[in-house]
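If you scroll down you'll find the structure; I have some questions about it.
Removed from the display is one protein chain of the complex; every other protein chain stays in position.
We call the chains A, B and C, going by the order they appear; numbering starts again at 1 in every chain.
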């Protein structure tokens, strides 16, 4: 098999993704956060407030899935992002998720703006690229789950938990309006691939005249 | 003559193109596939499912043009993409084709969306760049062949074969709607150059107000 | 803490930012200028007229905040940009500002074009990214200060001084119409982060249909 992000230790892979996403403009300033499971019960997540193009492997916290406790700060000054709650919700709900990637893209925000006020999903264009989410249908009708943005991130995490406990999403991704997407996958490489794929689809939807 | 992709062994050249196209966003996730003839009767094609920015020279299969049989897997786990059928069709129809490149671009999909429903071609804008397809006319009227997308890729390959056996296209390229272009050339470098040229023209057409 | 531009000597950091911004198209030709405090009373600023992708650490002048006198040319042929007056005004007004970055972006100009004639501010879209300016409100109503462009840059600097002495801006940034933004920060890294953030927000506003 080809070279893969999964050949790297989780934090080394996340550092590489952070540089890549920053260079593409998907983690402007210190925006976004990336995580990967260390084992069934813990995940590494990027510390808050550092520029994502300059991370190293010490800029992470180890978080317990069960209760969100920080098991390891690595550097004493590392602080968790409020959005850690969203990652924890996803790892709790989806035992097969090994990595969660959250970034900010202008065109993702623009695509979500086209959904009606209050809509709980954004219909994804039935283009070939959607197969990257393992959607194998001729004219798929698949919605990207949409959530409202709140200043209090715990509210977003709670809304995600409530909705997904009732029924899981058709894709391993969600979008918070005026904010950005989070994509997860059964491996680091899958999460990375699907982040690229969602970006492609949303860029299309932001610009399409259809 | 200048440095050229044709100075490299075919698989090394395809690895270089895959990294290049991935970095430009033309092979998001694991999308797209690239091939080059090894000899008159066989071609190398990228294995399915691997991230295209991380390929190496072992991530290929050797396919027989005549019947599509896989002559060599290189790595036992390498699987052919369903789109191998499209490459095989093109090598069968066009003995001078030495390489076929298939990628996905947002703006190519947008440009094709502007063609009428059912249209079998997309009129290419008569801009200077079209000369890169060896079109030497003052106001050329040249169509990019358009094909409908099908979940069953064999249907796309069959439609291509049927149409091109009747009459060849004006350019060494085709577009599958909601999907992406395939470009071929008499050499790896020519296919690469023309892929860039088609991308330029379709990007213009996607954004033009004309 | 993660690697940071603040780990570098000021001029080395500015050289790195200049290459980065030039590569992204934010300092086309010789456009833009970057500065950082050497100490409370002096700042280093890029010399005028040199291509910003090719600067080295000798392409700077040391300027006294108090009166704008050039204390050191480094190279005798280094000339100050007329826009030095804007940087000096900002360092005078904001003692905590450690760095000022001024670039030119097509989409920043487009976003400012959407403000009414004579408007003194551009309402920034209340998207999540705005938190990067330390705006922690649910639906923030924050304006980016807008200034008219003048051939005589001293006039722009004067207008900035007059307005900000009355009341400081809600964000550590300003925009000169048909020209470009200037962003400052309490550190080089903060100024860099916020420049990226402002670019993101203005790119959104330039393209949004809202």
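The working rule: a residue touches a chain if its C-beta (ideal position, glycine included) is under 8 Å from a C-beta of that chain, and two chains touch if they have at least 3 such contacts.
Predicted, not measured: the structure shown is a model, and the values here were computed from it.
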Contact set of the excluded chain (shown chains only): B, C
Touching the left-out chain: which of C:55, C:86, C:124 or C:201? C:55
Candidates C:63, C:90 or C:109 - the one touching the absent chain: C:109
Kindly note down the residues of chain B that lie in touch with the hidden chain. 1-4, 125-129, 132, 136-138, 189, 192-194, 196-197, 199-200, 203-204, 207-210
Absent-chain interface residues of chain C come out as 25, 28-31, 47, 50-51, 54-56, 59, 75, 77, 104, 106, 109-110, 113-114, 149-151, 176, 178-180, 206
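Criterion: only the chains that are shown with their structure count from here on.
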Roughly how many whole angstrom separate the Cα centroids of chain A and chain B? 31
Calculate how many whole Å lie between the centre of chain B and the centre of chain C, each centre taken as the average of the chain's C-alpha atoms. 44
In chain C, what residues contact two or more other chains? none
